[in-house]
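Dropping the structure in here first, questions after.
For this depiction, one protein chain was excluded, whereas all remaining protein chains were kept in their positions.
And then subunit A:
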């Protein structure tokens, strides 16, 4: 049960399948996987599925002798477009597509630099390679520029902060570019094609591993944030929050949890049930009682649907209300989010679909109100309009701290973290996706 689950109902897998099978008629397993794609619940599962899907795309993609990275990028982009278009509300899909694209670029870059660095054996063939790249406009500029500064490549801010205590427990999770640099010693040309693909797949595996373990990695930090006899408030239900609280409980911290029920889906009820099952002292309140209760709360801990590049949060509806109440009473507002939820887009970007309007039946019973919706009389236009948005936007100034699997961060730091995970060239995937349709 994640707060930010995508619809449990399938969306557009029919379209997807068809399109995919046209593009890649050979990959039957792939089409099969796609058909289930949208039945997944929760952004973690979605992210994982996306990554696995892209892995299979990469492994099945025939790589030409030259410009292998370009071919891989095109293949991933083509599928990514369809995935994003199929479910534009679930930003995790786009995030993972971009992460994979970034991985391909990084691996290619490290191979190229290794070739240049280890080099000189075959200057001619390298030139030839570069010539080929020139044809590919998206890649060449980045590659050449990157290659130029490769030797003096600035260390990522993450690595600079490596020795801070926060990330002590956290393994190196920034993009795999750094790791693979060491692995790719061989500049042997004949093995390069297999090498790149192999490296990319390995890096994607790492990414999948990261996604799978993100809950534990976030939860490991729980004891640093939850103290003895504190009162924690949360809204709705989020698996990340659940694990976080359990982890603190397991470390023998004793604390109390206030759960706001999270209308209209009432997932808070499920959360309360699970908390009680683990022996946590739980109080269930209505969403509208949050302001009344907040003065007794020491910290607000919530999950998120997505974290935008400016540090703003897209979260289940009602979250802004909680954040404002917390600010009013100077209660820290902590957002837990796995790194797959970090989105390189800004919330004012019109390409980002921020909200989803769900069925009004979650709010009221159709039968009871059916006489209000009899369009057969009167002007014929409905007088009653029920709006049921799924998400709220919480501006960055209301957030005190983000806890990701890479440690705790200030909202203003998010853009930097995002720069580590994504390359700027890939931000436009979605625009191509919408235009492509």
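Convention: a residue touches a chain if its C-beta (ideal position, glycine included) is under 8 Å from a C-beta of that chain, and two chains touch if they have at least 3 such contacts; residues count from 1.
Note that in this section contacts and distances are computed from a predicted model.
Visitor: Can you match the unshown chain of the complex to its UniProt protein name from these: "Bms1-type G domain-containing protein", "EIF-2B GDP-GTP exchange factor subunit epsilon", "GEMI7 protein" or "ALA-interacting subunit"?
Guide: "EIF-2B GDP-GTP exchange factor subunit epsilon"
Visitor: If the hidden chain were put back, which of A:292, A:357 or A:424 would touch it?
Guide: Missing-chain contact among the listed residues: A:357.
Visitor: From the list A:45, A:85, A:235 or A:275, pick the residue that touches the absent chain.
Guide: Missing-chain contact among the listed residues: A:85.
Visitor: Out of A:116, A:231, A:276 or A:386, point to the residue that touches the absent chain in the complete complex.
Guide: Of the candidates A:116, A:231, A:276 or A:386, A:386 is in touch with the missing chain.
Visitor: Please output the residues of subunit A touching the missing chain, sorted low to high.
Guide: On the side of subunit A, residues 7-12, 14-15, 17-18, 21, 31-32, 35-36, 39, 85-86, 261, 264-267, 269-270, 353, 357-362, 364-368, 370-371, 373-382, 385-386, 388, 434, 437 touch the unshown chain.
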